[in-house]
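Every protein chain except one is present and positioned as in the full complex.
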Amino acid sequence: MYQSITNYKGGRYFWVATILSLASALAYYMHQPINSANGGTWLGYTLGTIGALLIVWLMLLGVRKRSYSSNMGTVQGWTSAHVYLGTALLLIATLHCGLQFGSNIHTLAYVLMVIVILSGFFGIYTYIRYPNLMTSNRSGETLDGLLEQIQKIDDRCIKDAKGANLSELIESAVLGCSIGGSWWQQLRSSDTSTMQLPGGPKGKSVENKNQERIITVLAERLSQTQNSTESGLIQSLLANFAAKQTLLSRIRRDVQIRGLLKVWLYFHVPLSFGLLAALSVHIIVVFYYW
Amino acid sequence: MADPNKPSSEYKVSLEQTSLSKRWPSWLLFVGILALFLIIPLMSLTSKDLATTLRNSPLPSDNSWISGDLSPPHQIPDLNKNCDACHVNGFEVVQDNTCLSCHAATNHHFDINKHDVEKLEGSRCASCHLEHEKPLQIVRQDDQLCINCHSDMAETGVANTDLIDVDSFGKEQRSNRKSPHPSFKVSMLEPEGTLDQTAWKIKRVELASNPVEKSNLVFPHDKHLVPEGIDAPEGQRVLQCNSCHLNDDAGKLMQPINMVNHCSDCHTMVFDEQAPDRVVPHGDPDTVILTLEEYYSRQYLLAELGREPTPQEVKEFMLRRPGKTVDRRVEQTQNLASPWGKAMSIAEEIFERTTCKTCHEISIDDSGKHLSKWRVNPIRLTTNWMPKSDFDHFSHKTFNCASCHSATSSDSASDVLMPDLPNCESCHTGSRTHESKLPTTCIGCHDFHLPEQKPWGGPTESAMNKINRAHDAHQSTTLANSQTISAPSSP
Partner (left out) sequence: MEKFEIAVVGSGPGGMSAAAHAAELGVSHILLEASPKHSNTIQKYQKGKHVMDTPNRLPLRSPLEFKAGTREYILDKWVDGLTETNTNIRYRAEVKSIEGKKGDFLVTLVNGDQLKAEHIILGIGVQGNPRKLPCPGADFEHVQYQLDDPDEYQGERIAIVGAGDAAIENAVGLAANNTVHIINRRDEFARAKQGNLDLIMSHISDGLIECHYESNPARIEENPDDESRYIFNLSTPTGEKPVPIDRVIARLGAIPQRGLVESFGIEFPNDSPSALPELSNQYESNVPGMYIIGALGGYPLIKQAMNQGYEVVEYIRGNDIEPADHPLLVEAFEGLPYDNTVAEILVYLQNVSPLYEDINPLAFREFILDSSVRLVPEGETLCVQGEFTDTFFVVADGNAYVKLPGVGEFHFNKGGFFGEQSLISGRRRTATVYAGKNCVVIETPRRTMVKLQNSVDSVKRTLDGAFMLRAIHSKFTPNTAHAELSEVIDNSELRLYDAGEDIYRQGDEGDEVHLIRLGSVTTIKESNSREIITSYMPVGHYFGETGALGEGKRTDTARANVRTETICLSKESFLTLLEKEQTMQSEVQEHMRDRLTVEARMEAQPKGGELMSFLMSEGLGEGTDVLLIDEALCVGCDNCEKACAESHDGNSRLNREAGESFADLHVPIACRHCEHPHCMKDCPPDAIHRASDGEVYIDQEACIGCGNCVRNCPYGVISLQKNPAPKPNLLNWLLTGKGPGPGGKEYSGDSDVKKAVKCDACKDLKGGPACVRACPTGAAKRFNPKEFVELVSQRFG
């Protein structure tokens, strides 16, 4: 009932792509070029045309994906075709140029194309690998939900802190807590949390990675305090920070996975526009110099 | 509901909230590449010196459009990296006259004014001579070049030609193609007309039909190539092929054989054992007769005067030669004691039995038109048996001659010792066959732009003249090398 893009409709587009590739390869083998295979032979022009059309079509996925009332097949179908035909393109373009490279715009176009396709391969990898991990990590929660829980924990902590007159300490820890951040931090799920040590120099904050520092500090407090109510509060603070600890790690992992699922697109898409430009120049030049 | 652009909290937890973007990098790359590789190069098309400055700058110029190097012969300053040298106008293929501006001398494959072949219509220099491609070769090597037309001349639009259809070369081809490479024909010289005016015509004959060469030369290869050698003035001499047959300067064909260089060491033209240093000249029979008469007249005077006669005396004596009337002459010549008689008998000896006869066909002419009744049939040796192919002896030098030319077993000069197709195919095969032989394309043996090649083969007059010139040259050398006496003008 459910089909992944790789075996969509029994891998329909896998076969399309395979047949296309085989046909091209066969033609390439049968072909007797004047001296060696290249873009200038009839086969070269044919493969080139196919390749160029493919590239344009592949890029149209971005439009189709967003033309929501379109009846041109399903987006899944398009994606599946996108994956397989994109892979076939690698072969077709290579046969098109007959492995004749140089330091020129034509080879630039080829190189861009290869990078785009490779980044796409990474995309497929993430699409296959991460969804399961993401769900198992979130285990039914939503990211917003998790963040709300953090919010609540923070509120409780601050409330308790008032009672145990630790407000300064706790607030610094709460404010210093880092989640996500720059795209690099998100992908590395880095934790740059900080806090203010009690009595420490103003504005001078120490790192509080994984909330461990604050927990140790609280633990010390607990061992020193005699006041029962205060110790009760500190205990609940400890409990809350412990809970927060686990929540944070889940959130960071979730943010990281979401990032991995998306980040490749930030290369895939711009590069394909570069490719589009290079391709246009390539075509113009080819006909300018016939 | 869930909106990626709306932060789910003050934290940045999705890439959409970070500095990452798809749009501006896309624009940057798109516009950047267009600017660098389209706009700037386009500017270099506007003015010559802007182009040169750009080409020498790190900035991309229209050189960034070059899809590949030029072939070595074209890598000259005027052309190399100088696009507009050949690509004169944009969106226009390179025109023939652009090529011809340098290659004006090139012949067509055939006279296009006489024959219009649809197949070749619209074909340009550049349709065969491809540039900017690997491998860097400007000359087409592929079979299609020839096969396109020659596989079916009728279909090509060349009616009633005696050109044979060829669509392949090599064993496998032969098995599944309809017109494989035919066995070889040779262009052989044949005498026509009278002894006095002999015209030599080139005749194409199939080697298969064991042609007989009518060069009028008498030469048994086997006698000369006996391993123990042949008698030479200095004793036994063992002959190799290259004792006589030497590469021409190009190293492709063989230099013409001539009497002086190749025969005269052994075949001396002595006619009197007493005078081994006296030879008759190689060439015109009349001169031979004169030489003999002059010699014996001198002997005669020596006896009469008891001293060496002066040239003047000899001249005068010779003017007293009898024979105002024929019977008087005959009677004179019968008399062997007379120098004339002696000369005649010696002449008869060398013309009909020894010296000349060894190598030459001799015929008798009693018409009295000439001083000598013996005539030597003229000789032409075929210098280029296979003018339509481009065989290179030099590149085959590692083979011994016998592997192609079975000279040792040839006892007559009329044998044609050219090898036929199978001989080549023992090493060569078609370009796309899988025999473990040397794949060879048409161009391997045949040229396209043959020098002065008229349509459908056969050398032009000029080619013919060359052959004759070559021969005359060889004549004159022989004359130069022999002692001569200018013929006395008859009273």
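Per-chain residue numbering starts at 1, and chain names A and B are given in the order in which the chains are listed.
We take it that contacts are C-beta pairs under 8 Å (C-beta built on N, C-alpha and C of every residue); 3 or more make two chains touch, one makes a residue touch a chain.
Note that this is a predicted model, so its numbers are computed, not measured.
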Quiz prompt | Which residue of A:Val75, A:Leu197, A:Leu222 or A:Ile284 touches the chain not shown here | solution = A:Val75
Quiz item: Hey, which of A:Gln32, A:Thr135, A:Asn165 or A:Thr192 is the one touching the hidden chain?
Solution: A:Thr135
Exercise. For chain A, enumerate the residues touching the unshown chain of the complex.
Key: 1-5, 8, 62-63, 65-71, 74-76, 78-79, 126-127, 130-132, 134-135, 140, 142-144, 152, 155, 159, 258, 261-262
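Note that only the chains that are shown with their structure count from here on.
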Self-check item: chain A and chain B, separation of their C-alpha mean positions in angstrom
Solution: 71
Self-check item: chain A partner contacts - residues on chain B that touch it in the complex
Solution: 2, 8-9, 11-15, 17-22, 25-34, 37-38, 60, 63-69, 83, 87, 90-94, 128, 130, 133-135, 137, 140-145, 432
Self-check item: chain B-touching residues of chain A, taken from the complex the two chains share
Solution: 32-36, 38-40, 100, 102-106, 108, 143-144, 147, 151, 179-183, 186, 251, 255, 258-259, 262-263, 265-266, 269-271, 273-274, 276-278, 280-281, 284-290
